[in-house]
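Missing here: one protein chain of the complex. Every other protein chain is in place.
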Amino acid sequence: MTRVRALGAALQGAGTVFLLLALTFAAIAVVNPGFFEAPSVMAFLKQAAPLVVLAAGQYFVVVSGNFDLSVGALVGAQVVIAARLIDGVESRTVPVMLVMLAFGIGVGLVNGLITTVLKVQSFITTLGMLLVLYGAIRLWTGGAPTGDLSEAFRTPGRLGITGVPLIGQIPWALLIMLAVGAGAILLMRTRFGRILIASGDNELAARLSGARVDAVRTAAFVLSGISATIAGVLIGGFAGVSAQVGEGLEFTVITAVVLGGVALGGGRGTALAAMAGALAIEALFTLFNQMALPATLRPAVQGAIIIAAVAYAARRRLRPAPQPTAAPS
Amino acid sequence: MTAFAPRRLSTTALIHLALAAVLAVGGAAVALDGGNLFATANLVDMLTRTSLTGFLAIGMTLVILCRSLDLSVGYVAALSSLVAATTMDGQAANVPLAVALVLLVSGLVGAANGAIVAFLKVNPFIATLGTGLILKGYLDTEYQGPAGDVPAVFQQFGYTRIAFVPVSALVMLAVAAAAIGFLRSTRTGHHMYAVGGDVDVARMSGIRTTRVLLTAHVLCGMCAGLAGLLLAARFGTGSAEAYTNLYELDAIAAVVLGGTLLLGGKGGVAGTVAGVAILAVLDSVFNVMQIDPFAKDVLRGAVIIAAVALYARRQLDRTARRPRFAATPRRPS
């Protein structure tokens, strides 16, 4: 009983995004009934995976009461680093991935420490980080990305397990996305996750309960850095290397998280809904494709839907809260 | 309790000192390199750099003072450049109409932003990101390349200078002066500090807070319109591509560098202009010394973070808990 009720409550809180997701898929089904065959669904999920992974990372930061605007630049930086360091040599793949991981963690750590210790608003911290990464990477490569990725590096973003009955190919990206998603959901059920969301909800109450608010918030930035690293591997493999990789991704991912009902300012929303928000945005893009909507018009529709969805959610929240249970019976 | 001690060095004074320091250090560095930062060409370069970001940052200051934000200004500027160039269509006679139309359109976008934030209660980050995307979609769909034609007379706005001062920089400074006067001398402008400082106190004092917020957004949009006019004058045509330069982030950076609190209620346009100037000087110094242009992004990011960290320190010092049972009354500082 309680479980059903809890599910109901969860859906109510994040209802907007699941509704949007369902509507978008329904629209896709109408426009192109053939879409729901395994290969195209798998292709959709492969394409959606990086944004979902990024949404998981951004979720941690947003739910704890901050922003991470540096993820787009970080994704771009990671891809460029990979190409330059691997330079087409297969054997370097794993070591370079480890370097990337360390870099992602380092960037998250710096973001977190500047925000919590120096008390710089995360908007500014990560905006500054965005500029630093953007400039530093181009400085390092002399403007245009150099080098080349290896086959092994491209595998997660591009290939999958082939020959699966009924489905055909299961993309690695899908499996990685599911693993990251499951990890994020499980992490939020640990003590760390509870303290993280409590810190975003009421920092003072969390502190007075003995929570290390600054530490968990910094950890959230680190998680975001790790998710950007994973997304960088997927995007690099999928789309290749260019100077533009990752540009504007930070805004798309924050939009996704907010669309999932995660409140900017923290304390409200689930990881699942945040990732569903990312999926909804990718589904919208797919729908636009199916409708043969000019690619150029997509941002406009995207923008309108985001404003409408958030305004709708804001209205729901402004409605009078349920009457508190009065004196005990 | 006698007279009050003078207030500590204000943030605006601090940022102007910082500007002077940056000029001095930059000048020295260039001189050591065998150049002259204050040669006419370099001064022109510096001042030219200030005008575009300046327009955007002045408008941005107003919305940030109100504890809002506008991420759509880059798109508004691009749209405005197109509106201007296509309306002018090479005819000098069309210039007044084009300018009026640009201010109308950009003001309307600002009004839409303000309405979404004030009435629909959408977080300004999301609201203006959304309108920005809508504009982007429109621009990408309607304009595949440059469009329109700016008559030579209006291109003067982009290139003419009086001595070493470009006209565009003069116009920007005039707008800045107007904005300073607006914030200081009109009720609506003055009330922006109250709305951003504490919206409940503002409302309790009888201020119509939504109207103030709306005004700030309209003016911010119109400042982006001016930036669009400048873009059109410089390029001689309207360009949708202009938005790819992330002007909005530059503008926000200049505003917070200028000492305006991102959370609203404190700061001003004088600081913003200094913030814009510091960024421009840094760019020029790097240019003259032929340092890799990308290094400037790195430095810029670091400067912004450092500046805000410094302001955060000052703020913390000031709001440190006041002893409740101090033996002697707290000396006002």
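Observations, loosely collected:
A and B label the chains in the order they appear, each numbered from 1.
One rule holds for everything that comes next: a residue touches a chain if its C-beta (ideal position, glycine included) is under 8 Å from a C-beta of that chain, and two chains touch if they have at least 3 such contacts.
The rule is simple: contacts and distances are computed from a predicted model.
One chain of this complex is left out of the view, and of "Sugar ABC transporter ATP-binding protein", "Ester cyclase", "Naphthalene 1,2-dioxygenase subunit alpha" or "Respiratory-chain NADH dehydrogenase 24 Kd subunit", the protein name its UniProt record gives is "Sugar ABC transporter ATP-binding protein". Note that of A:Leu166, A:Leu204 or A:Ala292, the residue touching the chain absent from this view is A:Leu204. Considering B:Gly34, B:Gly145 or B:Gly206, the position touching the chain not shown turns out to be B:Gly206 (whole complex).
When you scan B:Asp33, B:Asp149, B:Asp198 or B:Asp292 for touch with the missing chain, the hit is B:Asp198.
One chain of the complex is left out; on chain B, the residues touching it are 1-4, 7, 184-187, 190-191, 193-194, 197-198, 201-202, 204-207, 265-266, 318-319, 321-330, 332-333. For chain A, the list of residues touching the undisplayed chain reads 2, 5-6, 9, 191, 194-195, 197-198, 201-202, 204-212, 267-268, 321-322, 324-329.
Basically, only the chains that are shown with their structure count from here on.
Distance from the chain A centre to the chain B centre is 30 Å, each centre being the mean of its Cα atoms. Listed in rising order, the residues of chain A touching chain B in the complex are 67, 114, 118-121, 123-125, 127-139, 142-143, 251, 254-255, 258, 264, 294-304, 306-307, 310-311, 314-315, 318.
Interface of chain B with chain A (complex): residues 71, 116, 120-123, 125-127, 129-138, 140-141, 249, 252-253, 256, 262-263, 292, 294-302, 304-305, 308-309, 312-313, 316.
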